[in-house]
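Quick one: the structure is below, and I'll ask about it shortly.
Just one protein chain is left out here, and the rest sit where they should.
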Amino acid sequence: MAFQMGEETRTFPITWDVSANKYKIESRGLRILTEGMKDKKIRGIRCHECDTVYIPGPFYCRKCHIEIDEVVEVKDTGTVMSFAVDMADIRGNPLPEKRISAMIKLDDCDAWFIGTVENMDWKDAKVGMRVKSIWVDEPQGKFSDIDHFEPI
Amino acid sequence: MERKVAIVSHVQTKHSSDIGMPRERMLFNLVKELHNKVGITRHDVDSYVLCSNDFEAGRTISTVFEDTPVGAYMKDETKVEMDGIMALIYATMRILSGQFDTALVVANSLGGSQFRPFLIMEYQLDPTFDRQVGLINELNAGAFQARSYMDKYGLDEWFLDAISARLLRNGAINPYALRSKDDATPEYVASSEYYYEPLRKLHCYPFSDGACAVLLACGEKAKELCEKPVWIKGFSNSLETCRLGERELYTSPSTKQAAEKAYKAAGISDPANEIDVAEISAKFAHQEPIICESLGLFPEGSAEDVAKNDLAEITGKMPISPSGGGICTYVFSAAGLINVAQCCQQLTGEAGDAQVPNAKIALAHGQDGFCAQHNSVVILSSEEG
Amino acid sequence: MRNVAIIGVGYTPVFVSKRIDVSIAEMANEAANAVFRNTGLTIDQIDAVVQGNMQPFECVNLPYLWASEHIGAVGKPVMRIATGGTTGMTTLMCAYYHVASGLYDVVLAVTWEKHSDGDAQVGLAGIVTPEIFTMVMHGLDLITGRGMGGTSGGSTGAAAYQALSYLHHSGADPEHIDKMAALERSNAALNPYAHLRKKTTVEDIQATPFISWPLRYGHTCPTTDGATACIVASEEKVKELTDGNVAWIIGVGSCTSDPCTANFIEGQITDPAEQESCRIAAKKAYEMAGIEDPSKEFDMAELYDGFAHQSLMYAEKLGLCKEGEAHKLLDKGAFNIDGELPINASGGVFSTNAIGTSAMNRPCECALQIMGKIEGEHKIPKKIKKALAHGWGGLFQYNSVMVLSDTPKKSS
Partner (left out) sequence: MVNQSEVEFVETIVPMDFNYNIRAGKPIEDYLRGMAQKKIMGSKCTKCGKVVIPPRNVCGVACGKMEMVEVDQTGTLQNYTIGHVKITKGLMEPVEEPVVLGMIQLDGTNSLLVSEIRGVDPKQVKKGLRVKAVWKESPEGKFDDLAYFELAS
């Protein structure tokens, strides 16, 4: 039952013009978070019903399905919930440097954030390890204000 | 059908060319409004059927961020990627199966402000031929269809103007409509510019942002949840070939096939007399008579007579699209579902100035594709029967 | 409730990385023809057609409008379902509900994906592109991925977090992923409709580079071109049209949670390895099917594993074994084709991933095993009475579950 593939036929280039889209993205939570980062503070939104603290804060709690807007500050230390060590790109080509990118749950909040963990050998990284944020010297209210995380 | 399915409630946005908020917010607000109207929470809904389009959303798997705003977190959820009326049909089947008692159908699009509907349509063309040749677009395909109807029945362009004028006037009494004009006349429509002859600007649909949600329930549950359930009596859909050059564009065999099955299920033998009001998804003025005639609501080729004798007016013998139809609002992915919502308003006596007196049986229609390639029909009734 | 059965399955002649000879619609036609050949039915006996694929992988909007002509759907009721990775199963479920509703008797479901016409990584990136660019507007460094809010490794990167969280909670080792990978690739070698068909050892897997530790290149699925068609029918039609050798769909369930990866804007609050939606979907399907102890009652399972660790993870979430036990069963050989509970005898999604079809091939493989109509040496040697099929997708949030049986449920 060997299948014999037919003769090759040509291909036509077509495009999905995603650049034609004007995406509307809710941004209050992002603004509250990044503005706070200017002062080295991390702020999220708490659901007044179930106490879940989201970062960045959405306008509604998806568990309780209610509108939420209570701004809360959380710590810049946290726990690594999971991590991956990037070693190659998606097609298998090795990266020049191994990089630990971790899912970090900051203290006092329920959201997991991805951050790079530095100053440790990737072989020593563990789920559950404690990390702290290392801020840049002059934060500007951007995600890049936290340069990286380091083990405590 | 052993089990009966009814519409408990429905909500829609005030449609707009730019609704001015993100999709998630639009959906959250919409569903909360429905919850408040019925007095339920998300936990009272068993099943969610969503309807949106990946290319309109500009996102692979358009529903990934739509589930939680509509309250589907940890719930049964699926997505129909067609016109919204098909999501309603699927939800009805799910309830009929006996596995679910309630289902929420939500369809949405930001085709007015976020994306270009003509491009969504271009992506629908056979990518190995029509899309490569690059000659066909939605407007000129529509023009061919209009010409085909005019040639077949020897009509001039006046009936197009008259249909658009009627719909624009209807739009003026529909608080949800995007485009409207309370004193529109055929002459006013005829003064808009040509796109592709015979189609003028006001013969074509406007790009709309909007969303619609419809809550369905099995019979007993529906009676518990609301005073006036609207009963789903029959539905079907059918499809034609995508080859424009192989279709008789002046008629709509797929609409006819869908209607036959829907009428049979609903026990309708004389649609023109038994149906009190119809909401038709016509993206262009000429599609309304083509679809209505295939539905058996008017004789073939009667568009001019219908217009001259005001038969399709709200006060006429066979009111068509009291909401203003596709000429006033066309929300890609949601248009058919909005038609269902409009029919419900008619059947529960909530249609305000657009109310057709004593409306008991309504027909909602939805379409997809070039020149209404795919058509769906739902028959609704205010009586359980 | 009406009983519904899968009465036939048809695949494209091959599942390969590039079908250079046919267009998307022609490939769908091959699958439709195959199911008609296998069942002896004709298109005239089909009441409705359900179609599914993930359209951004091929950039054809509402492809049913084009492909229907090639699968005989013109003039029939048509429905199109798209739910990401679970599309295949939700399409089949839609066909199931067509029949279960009592409105239709014989329904054709066709799914396909032709990844070589596009770029799967682009299609997957398309899920969250606007969110990523919004993050970039707020200072995310996309190039180095440093700092807060980094993105890494596309879908493999996201799956790596899931894999490690799973390993941490289950006590399994990364070597167990290698072992599961080798088992499934070796199963695939026996399946003529699998894509990567090479007998593979644990050492072969371990020789592949890590992309995102703990996931190696050898832990990831290929991108495949292929189509699948399946016919479901009511109990009366089963009597009329078949010899009775069919696979009954006795339980279905699906559930969504929230995006538990890459939810950059609304905040991610869910462990991607938690998969509560899988438990809920399974509970629903088991209740409907009358399954009391899933760890004892199934003779086989086809799980959706885009990445090799997911077979182990989902075996636990679906209750096929206790939490933390899957890797022990793997070590004992229970998941082998001749084991107690063969998992992915077909080679799984991990060996063949034409995304639109992937979640439909799971129940289809179960059905073929139940009917004893497996072409190839991956036939499970024992009699299959009850089989479990699972689908997974979205931003790690959708789960769908189907229970199949060799006997119908007693009519209630």
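Order of writing sets the chain letters: A, B and C. Residues in each chain are counted from 1.
The working rule: a residue touches a chain if its C-beta (ideal position, glycine included) is under 8 Å from a C-beta of that chain, and two chains touch if they have at least 3 such contacts.
What you see is a predicted model, and the numbers here were worked out from it, not measured in a lab.
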Note: the excluded chain touches shown chains A, B, C
Among listed residues C:24, C:250, C:278 or C:291, the absent chain is touched only by C:24
Across B:4, B:25 or B:181, the one contacting the chain not displayed is B:25
Where C:44, C:203, C:243 or C:293 are the choices, the one touching the absent chain is C:44
Omitted-chain footprint on chain A covers residues 6-7, 9-28, 30-31, 67
Missing-chain contacts on chain C, rising order, are 19-26, 29, 32-33, 36, 42-44, 56, 58-60, 69-72, 74, 114, 116-119, 122-123, 126, 129-130, 133-134, 137
Residue positions on chain B contacting the omitted chain are 19-22, 25, 29, 33, 58, 115-120, 122, 126-130, 132-140, 143-144, 147-148, 151, 193-199, 243-246, 249
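As a working rule, only the chains that are shown with their structure count from here on.
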Dist(centroid_CA(chain A), centroid_CA(chain C)) in Å evaluates to 28
Listed in rising order, chain B residues that touch 2 or more other chains are 24, 55, 58, 68, 73, 123, 127-128
Going by residue number, chain C touches two or more other chains at 23, 56, 59, 126, 129-130, 258, 266
Given the complex, residues on chain B that touch chain C span 1-2, 24, 53-55, 58-61, 63-65, 67-68, 72-82, 86, 89-90, 92-94, 96-99, 120-121, 123-128, 236-243, 253-254, 257-258, 261, 265, 368-370, 373-374
Within their complex, chain C touches chain A through residues 13-14, 16, 19-23, 56, 59, 117, 121, 126, 129-131, 133-135, 138-141, 145-157, 160-162, 164-165, 168, 192, 208-215, 217, 258, 264-269, 271-273, 375
Touching chain B in the complex, chain C uses residues 1-2, 23-25, 54-62, 64-66, 68-69, 73-84, 90, 93-94, 97-98, 100-103, 123-130, 252-259, 266, 276-277, 280-281, 284, 288, 393-395, 397-398
